[in-house]
Each structure stands twice: as C-alpha cells, then as structure tokens.
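What follows is chain A.
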Amino acid sequence: MNGNNPPRVAIVDYQAGNLYSVEHACRCAGMEPWVTSDPKSLSGVAGVILPGVGAFGDAMRALRDSGLADALIDFSHSGRPLIGICLGMQLLLGESHEFGRHRGLELIEGEVRRLQISTTNRAARVPHVGWSRIYPATRGSQLVDWAATPLNGIEPGQSMYFVHSYVVCPAQRDLVVAESVHGDTVFCSALRRKNVWAFQFHPEKSGPRGIQLYRNIAGLFQADTSMPLAGESRDGSPRRELRHAA
Partner candidate 1 sequence: MSVRVIPRLDIKGPNLVKGVHMEGLRVLGKPEQFARHYYESGADELLYMDVVASLYGRNSLLDLIERTAREVFIPLTVGGGIRSVADIRRVLRAGADKVAINTEAVRRPEFICEAAHVFGSSTIVVSIEAIRQSDGRYLAYTDCGREWTGLDAVDWAVKAAELGAGELLVSSVDRDGTGKGFDVELTRQIARLVSVPVIASGGAGQLEHVCEVVDRGSADAVGLASLLHYDFVRSGAPSGHATTPKTQEGNLEFVRRQTAWSAIRSVPLAEVKQCLWNSGVDCRLN
Partner candidate 2 sequence: MPHESLPAYYGLPEHVTFCTRCVMSNQRPCSYPEFRHTKDRRTPTMHVDAEGVCDACRYAETKERIDWDDRERQLRALLDRYRSNDGSYDCLVPGSGGKDSIYAAHLLKTRYGMHPLTCTWPPIMYTDIGRQNYLNWCDIGGFDNVTFKQNGRAMKLLTRLSIENLLHPFQTFILGQKNLAPKLALKFGIPLVFYGENEAEYGNPIADNNQSLRDKSYHTMNDISKLHLAGVPVPELIERYKIPLVDLMTYLPAEHTLYDRQQIDVHYLGYYVKWTPQEAYYYSVEHSGFQANPVRTEGTYSKYNSLDDKIDGFHYYTTYIKFGLGRASYDASQEIRNRHLTREEAVALVRRFDGEFPARYFQEIMDFIGMQPDQFHALCDKFRSPHLWVCEGGDWRLRHPVWQQLTAVDSEQIAESGTNRNAA
C-alpha cells in the first residue's frame, strides 16, 4: 500500500476540454495530478484519468497521432486503475457513430450511440445537459451495491451533472454499475471492467458529491492494485468482497 504520499495520477491531455476542473478536483481529493500529453509518462503513475469534452472522431485521431491511444491500451493491461469521464468513457468503447463511424480504444466491447430526440417530450432534449439522478444498475433481481465502488457514500437517486449527446452501450450488461434516465431512454451512467472505471457524468462538476467520488477514486489509486489481493488471482477476477460491484 502507498503510504502517506498522494498517489500520482496522470490526466491525459489531448486538446479536448476542461482539464483544469479535473486537475483541481484531483488535488482537492488528495491526489497529485499530472496533466500530460506524453505517452511515455503513463508508465510511471498510480492511475490514469481520461477526461474529455468534444467530438469522438477528432479525439481518437488526436490520441492515435500522439501515441496516447497505444499507451492507454498498454496501461489498461497493467491492472492499475484507468478512469474515463464523459467523452473519456465513450472513447473506451469499440465504435462510435458521431459525425460518421469511428473506432475507439476498444477496451470495452460495445457501441456509442446518439441519444434520441423527442420534440414532444421536452425533457428529452439533446444534448442532455444538466443534473440527472443516478441509480444502481440491476443485477438479476438485485441492485449493484455501490459500497465498494467510487460511488461509495452517494445515495441512489442523487443527481450528478451530465452534458453529452451520446451514450455508451456496453455489450456485457453486467459491466454497468449505474444507470440514468433521459426522456424514455435508460442509459449507462457508470461502468466498470476490471481496472477500468468510467462515468458518463462529470464528477468534478457535480458539487460536493462529485468531489466525494474523486476521494473514492484516490482510495482506488492508493491501494496498489498491480499486486493481487488475498483471494484474487492475477487476472483480476473479483475477490469475494468486491463480488457485488462486478
């Protein structure tokens, strides 16, 4: 376990959006953020945050051209936490249909699709901008327990800030940790696959609750997840305590 030093977290800079807020939220939460666009820098950090606001196609182009796409894929294999936020979440997936068809990082199987517009249901305007409630995803007859996730301490039904026109549709349903509603659409607002966590909303813009989420993320980074924990095999399959969140 890391001792008293704040975990060093890389925030990937690919010229898309508001890094300052993410950086500042990390600092408030007790991490040492490092904004970087250098692919080589990802190897030496406790965790990586892939934030983003912008267009999928341009973003992927920027990631590929800079070598960051490969570095992110490599990083994800290290077992250390990789956090995707908003566009960052969408880039983790296989394919997007924004302004044409684009391939993402393909770390999570699935698609990125546009939210449906409904002109009669005023609530369903696109982009989806504003505060929406998040709920634990269903797992059979049960609800995902957020206790062992970065959503620990957040009550089901509390609101987070969203601003997006596209949503992720992961192929494996059981990756979904939280869901939200827009108009008639239920969509994935948080997911997890092994060491990869992703949030459609912006925790750094979601008030004190959002900062709580960043503190929980700091906790993730502080646990040295490259070492297997008791009861867990090296491929990262869940320990008994984490079973509910998987």
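Points worth noting:
The working rule: a contact is a pair of C-beta atoms (placed from the backbone, for glycine too) under 8 Å apart; a residue touches a chain by one contact, two chains touch by 3 or more; residues count from 1.
With respect to how the candidates were assembled, all candidates are chains of the complex that A comes from, given by their letters.
In this text, all values refer to a predicted model and were calculated from it rather than measured experimentally.
As listed, 1 or 2 are all part of this complex, and the one touching chain A is 1. Listed in rising order, the residues of chain A touching candidate 1 in the complex are 16-21, 24-25, 53-55, 58, 87, 99, 117, 119, 122-132, 159, 161, 163-165, 182-183, 202, 204-208, 210-211.
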